[in-house]
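Got a structure for you, questions after.
Excerpt of the complex: some chains, original placement.
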């Protein structure tokens, strides 16, 4: 039967369940710190983190805002850069074979290792942070867009060809649409990486942002602050992820999921 | 933000400055100079950015992203021995090295001899690790019998207090942090290198070689302002920590104050009469010799002038 | 209009190759309605794909309007065996796809009206804004049919367009198709499994033999138009030709392609 219970279908559950999950996770974390008597300087309990957060809520949120902005800028940029690259890759097998090694090489570089380099090149502004986000998250976007477009059924491609569609039309009227669900999968992977990218970017030469906080607090043994920052980061990442899920729901009503 | 980029709105010259690492209490003096307007009086509009360790600071200064920076003199020398980066030192912050091996009570380390057979956590390539062979020689132990475990600086206190390592490479000013990190409240055991290696300097002021050559007056004015901040910070560590807190809200004033107090003896010039920040060419030569001896640099490969622009160093 | 000379098609697969078509010689005149009939898997769809330029023959040449086929052309419309609808487009915008893709077309509202007309014709009024997955199999096929009719192409290749339709809809649509053909003198190649359809619609019926697909025979059908799938005034003629086609299809002996061409080929 394809019927579902009201609970699975309801909007309330779509919001309440993730929150329950989150609370469960935090509960587990709390329990673990108590049961294993984890010292606070290693892993502070959620309580410690909350206390630390309440000491400087404005400062923490401001820094989170900085990271969020970089994340979103870099993420959008990587869509703008990644999708056209994917188009090229799908368009020509030769180009694909020439371009992939380059992408792989760039992608294989541990970003932490080149963060300082970016600063030396681009200074201490937002530039290198946004670039870092881009570097972190463009690859999943490129690859899932490309694979999605390549998996367009031959039948539909032939339809467009028989209608004498130009290659451009083939991409924008067919392949991109067909690939949408897979593109969203790529975006969902990318968004988490984007968040991390902003943090890694802020490890070097930043004076604000959650990455800066983590860096500073790590070195001042203010573990609670580091965890408060990481928690904010996780929340940011979760919100962005569910934002994408929502967007997918709104934009792709035709993409049926089967369970 | 290059050296001759004049004419901002306020008529001040925009200058960027890198701390040696992060924004700890030990870096407070720059903020003191900023807060008290010493930089402004000298004609500078200074932007302070946290650095990421000596080598990164050197690269950023050499690459033109920063005009001045702070780095450990030994690390600077070793790096210059390997790579001719266009940087030079124009003054000292620490007249004695802050390098030390730090342990906690009850871990079996009370004196240098106890280091044998122990695990010491440290950042690869740090001053502490690189000069350890010399230190070992001076305290008459075999450096090969001490096992260095590489780990990044932020992880060191955690590794130590969980007993994964029995000692860590740390600056003496880092001791309050180590003690704060240990929730069992154990006291730190400190083996400072300066006790047996009085020749070594600590942090030095770096700038680009061409700036030092083309704009010596500017450099002198800048170091003057910075050292004035250092002087104030040493005279009243608590006030300096408060100033730091203003700029870096995450600062723990207590720890910062303690750091500055611990740092104080190391900033005092060894030759009485020398001003704050002075450089002694003979000592520089001695350091080069020591590093050559341990193969940290090619023996005879560097001359003091390659490392220091002595003409710009503060003099009495 | 369409000319095939010695066309053959071999598919290579991991389990060996399949000869789908062999030595096909065929000439379809401009404005002619040709039905293509043959047992399942004999190569009818493949033949259509060759004419449409979606496949290039492993041997022989295909010409449309005198020019060798190197790829799809705007003058040839193709209706696939499967509906091939775009899941993210409404029924209406699926029908309008060919118009949307043709950048030479200025006046789109005329086509919009035509689309509504066609949808009404196939009984899909009220479904314009639905998505394909909300339709039944036959409804999807009808949308696909409307799509192939929206522009008035010179050549129409239709692969079993009525297979999922009920008898009534089929009758109605076959009439519309004949009307289009007569008004615009469209050349139509129409694949079907139904002997009735083959007889009633065609000027000539082409019979393919099973694997490898060869031309078994070409049957001229000279019943006056308009004809109707349902009630027919030329019952006797239809019955005679149907019987002939039935016999041709059942014949197990391999066809002698060469001889057939000599006999039947209209030169």
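Before moving on, here are some points about what is shown:
In this document, chain identifiers A, B and C correspond to the written order of the chains, with residue numbering beginning at 1 in each.
Going forward, contacts are C-beta pairs under 8 Å (C-beta built on N, C-alpha and C of every residue); 3 or more make two chains touch, one makes a residue touch a chain.
As the structure is a computational prediction, the values presented were derived from the model and not from experiment.
Counting every protein chain in the structure file, not just the single copies shown, gives the formula A x2, B x1, C x2.
Basically, only the chains that are shown with their structure count from here on.
Viewed as a network of touching protein chains, the structure reduces to a simple linear path. Of all chains shown, the one whose average CA position lies nearest the global CA mean is A.
For chain C, the chain with the farthest CA centroid is B. Rounded to whole angstrom units, the spacing between the C-alpha centres of chain B and chain C is 84. The distance from the centre of chain A to the centre of chain B, each centre being the mean of the chain's C-alpha atoms, comes to 38 Å. Centroids of chain A and chain C (each the mean of its C-alpha atoms) stand 49 Å apart. Along chain B, no residue makes contact with two or more other chains.
Contact of a single residue of chain C with at least two other chains is seen at no position. Residue ranges of chain B in contact with chain A, taken from their complex: 1, 16, 21-24, 47, 49-52, 56, 59-60, 63, 65, 153-155, 157-158, 161-162, 177-178, 180-183, 248-252, 255. Every residue of chain A that touches chain C in the complex is listed here, in rising order: 155-156, 158-165, 169, 173-174, 177, 180, 252-256.
Every residue of chain A that touches chain B in the complex is listed here, in rising order: 39-42, 56, 59, 116, 119-121, 123-124, 203-207, 212-213, 215-222, 225.
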